[in-house]
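Got a structure for you, questions after.
Apart from one protein chain that is not included, each protein chain of the complex appears where it belongs.
Entry: subunit A
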């Protein structure tokens, strides 16, 4: 897919005079990059790149392909201004986004977008490929909602596919993940999701993120241990169907370690509200402020 796609955007970040600097920035319709001259306090070296799509969303058949090069020692944050809306598919066309990134030695790239929201009948596919070194640092948030769920559109899109692949040098696979949700499968998507409206994944990789990795794992373990127990009826033994002991936790999360010597941590989330995931991201990623200069998701 990626080879056939025309390049829609490219950003190169390098150290110039000791500071992370965007030395190349190209974007064309339907994509636009905005690089503010400074985000955050001067003493924190970081570059922020905002991505926008003309029309505020991704239209059926749109195809976006980007390349980032993050040079040694640089810190870069890539984010959106609003949730990425994927509009309904016209003529069964699929919209696609492809991102290819190389991250240098001791560099940090944080991808902190708002969630993808696919409208009814939308067809959307995205692929992100990262080539890193053992001392590169990555924070990747990849999340999507069930649609305009406040308006009742829940898991009504036709296709959602998201791939995140991370390779060490020599093309050694470190992390390979693809989520695929298709309406035309053994059961409709909403049946698989059981009242959860948001799915999120957070990847924390690299030595600069060690303290955040440890904290997140502890936080999630503590939070979930309180939520998990055998369903049981009230004190008098009678089953009360509306008793909270039978209801699902509105927020589920689990952490796993991955990679050699556990250099990576992945957090998976399923939640009933978008708001609760924003709060979770704010809380868990707060430790990044000294690295990127600003509290993420505030």
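Heads up, the rule we're going with is that a residue touches a chain if its C-beta (ideal position, glycine included) is under 8 Å from a C-beta of that chain, and two chains touch if they have at least 3 such contacts; residues count from 1.
Please note the rule applied: contacts and distances are computed from a predicted model.
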Answering from "ER membrane protein complex subunit 9", "UREASE ACCESSORY PROTEIN F", "Isocitrate dehydrogenase [NAD] subunit alpha, mitochondrial" or "LLGL scribble cell polarity complex component 2": the UniProt protein name of the missing subunit is "UREASE ACCESSORY PROTEIN F"
Per the whole complex, from A:122, A:255 or A:285 the residue touching the absent chain is A:255
Where A:34, A:90 or A:180 are the choices, the one touching the absent chain is A:180
Where subunit A meets the chain that is not shown, the residues are 161, 163, 172-182, 185-187, 191-194, 196, 199, 221, 224-225, 227-231, 245-249, 252-258, 266, 268-270
